[in-house]
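Every protein chain of the complex appears in place save one, which is left out.
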Amino acid sequence: MDDDDAVRRWEHRGQLPLITASLLYLAAYTLTVLDQDASPAWRLAWSMTMFVTWALFAADYLVRLALSRRRWTFVRGHWLDVIVLVLPALRPLALVRYLYRRRRRRRSPLLSLEGQVMAYSGLTALLLGFVGALSVYRAERGAREATIENFGDALWWVCVTLSTTGYGDVAPVTFHGRLVGVLLMSVGVGLIGAVVGVFSSWLVQSFRRREEDDAGGGGGGP
Amino acid sequence: MDDDDAVRRWEHRGQLPLITASLLYLAAYTLTVLDQDASPAWRLAWSMTMFVTWALFAADYLVRLALSRRRWTFVRGHWLDVIVLVLPALRPLALVRYLYRRRRRRRSPLLSLEGQVMAYSGLTALLLGFVGALSVYRAERGAREATIENFGDALWWVCVTLSTTGYGDVAPVTFHGRLVGVLLMSVGVGLIGAVVGVFSSWLVQSFRRREEDDAGGGGGGP
Amino acid sequence: MDDDDAVRRWEHRGQLPLITASLLYLAAYTLTVLDQDASPAWRLAWSMTMFVTWALFAADYLVRLALSRRRWTFVRGHWLDVIVLVLPALRPLALVRYLYRRRRRRRSPLLSLEGQVMAYSGLTALLLGFVGALSVYRAERGAREATIENFGDALWWVCVTLSTTGYGDVAPVTFHGRLVGVLLMSVGVGLIGAVVGVFSSWLVQSFRRREEDDAGGGGGGP
Partner (left out) sequence: MDDDDAVRRWEHRGQLPLITASLLYLAAYTLTVLDQDASPAWRLAWSMTMFVTWALFAADYLVRLALSRRRWTFVRGHWLDVIVLVLPALRPLALVRYLYRRRRRRRSPLLSLEGQVMAYSGLTALLLGFVGALSVYRAERGAREATIENFGDALWWVCVTLSTTGYGDVAPVTFHGRLVGVLLMSVGVGLIGAVVGVFSSWLVQSFRRREEDDAGGGGGGP
């Protein structure tokens, strides 16, 4: 175990506020991108929400770092937190992490190991895709010769990208849009590949188990 | 075993009617989509067929649920049946399931474990692709700037999508067509990935077995 | 072992003629497709070559079937031969098979098991790609709005298809061209996936072996 007792206590108490902050950030970011016609007051409120929740995450990281006795081990074991601080749009990923940890605490093994990996990777890919669609839509909006013209196009582009199909009917043309695309590809392709790989081995095991069940059980058929 | 004796007896008796119902539904759906010039009477007949077969599947699920002693285990173990009830176009997938079960009953191990997984996944992907082509053709027909102009285009699009090649020469432009695309990608990519993964490991095993055969057998060559 | 002595003797004697026939067929098919301006006499010669070599393969299959004591086992174990008879353009695949068998006879384990799978799958994919490029070029030549305008385009399309990249700058538009595409995707994607999967596990094993070598050997560095 690389976490100390103080860190664990802090993390346990901070769970609920941080999940709330994650959801608030996601909501504020979504509204900032999608509700272009909002009044300046609303837009300011969303910006403030984003800043405050960002500060909360930064403070949480620093406190945990300060509480930790083995600093270097902590930094290496929590690199995802740093990425999430640098690229605020990826913050909702922390939500998956906290949800996952919370579920583990409760010791309710609802899913097999393969199921856990698929659920975790799939949920991360889903959140990443939603944030990617928001970011690419923000970057492409108003660009000349843009093919991503509305949020529906952006969502369709994300699905086409994560599955590596890539029709090319919609594709980013701006620098920022393409940067989002590169990030989405590098992380998303790995996650989807992991889901597919684990699904493949789960399927084989599932068939093997059924075969053994069949061989073992006294069949009820005529 | 999560199935009780009563459920098993019911399933055994219901097999043939349900396979027939699956095929009838598939035929009615195919005709509804492809034969646009049919008389209203025929179209009504197909709609009725689709409704009645749907009701049959729903009744079968409810009876099995009622007969089952462990309800929750039954629901968790038969989630595919629920999906098939909610998305009627996916119903033919149940056909693969029933065919598979029937084959298992007969205890004829015609295929190795890898062969079974490949056959099952491949057949599911094939059926899914056919239904996907029908659905996307129905959604895109008559849409402005549609690139999927006939059923042949739709079949080509399905092949290009399932293999994740994605040329983009044909691609859905309507909301419903893209929804079909997203479903096809998420399920199909996993299934095809599973087929490829299992094929890869089967190939390695096949080569290993041959090598051992060669080492063991006294070769007939000069 | 599913082959009898008589079959083995026949196969051993027939090897060289059949390799020659394979190469002749491939050469004749290549010339038929690429050399459009040849005189009718030459074109007839190539057609005759293709027919005679086809007849040779058919005769070889029938003789082996007749010699075999377990017919059904033979048919099931040699399904590739049947496919190759039905789809003459795939015949060169038999070449890979015979080359592979010949190498095995000589018992020269030049390659590891992973290397063999990669070489076999890769060579098959290469031959398949070449034949696919010829076939798609023949199908698309002269089609309206064709994007595959010369044999170079066809080769580029094959590479883009087998790697599942699918830019869509060139794509078949005719029925026969798309049929070639579907065949290429279904077989090629599996073969390439197998190569990648085996390469992946070979890489991990290669790194593990090096690590063990390092740990075991007394290092020469300062």
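Per-chain numbering from 1; labels A, B and C assigned in written order.
Assume a residue touches a chain if its C-beta (ideal position, glycine included) is under 8 Å from a C-beta of that chain, and two chains touch if they have at least 3 such contacts.
All of these numbers come straight from a predicted model, not from anything done at the bench.
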Write down which of A:Ala38, A:Val117 or A:Ala143 is the residue touching the left-out chain.
A:Val117
Where A:Met50, A:Leu134 or A:Ala171 are the choices, the one touching the absent chain is A:Ala171
Touch residues of chain C, complete complex, unshown partner:
152, 156, 159-160, 163-169, 192, 195-197, 199-201, 203-204, 207-208, 210-211, 213-214, 217, 219-222
Contact with the hidden chain only, please: which chain B residues?
164-168
Sites on chain A contacted by the missing partner chain, in the whole complex:
1, 5, 8-9, 12, 104-105, 107, 113-114, 116-117, 120-121, 160-161, 164-168, 171, 173, 175, 178, 181-182, 185-186, 189-190, 193-194, 197-198
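The rule is simple: only the chains that are shown with their structure count from here on.
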With centres defined by CA atoms only, which chain is the most remote from chain A?
C
Provide the C-alpha centroid distance between chain A and chain B, rounded to the nearest whole angstrom.
30
Could you tell me which residues belong to chain A and also touch two or more other chains?
164-168
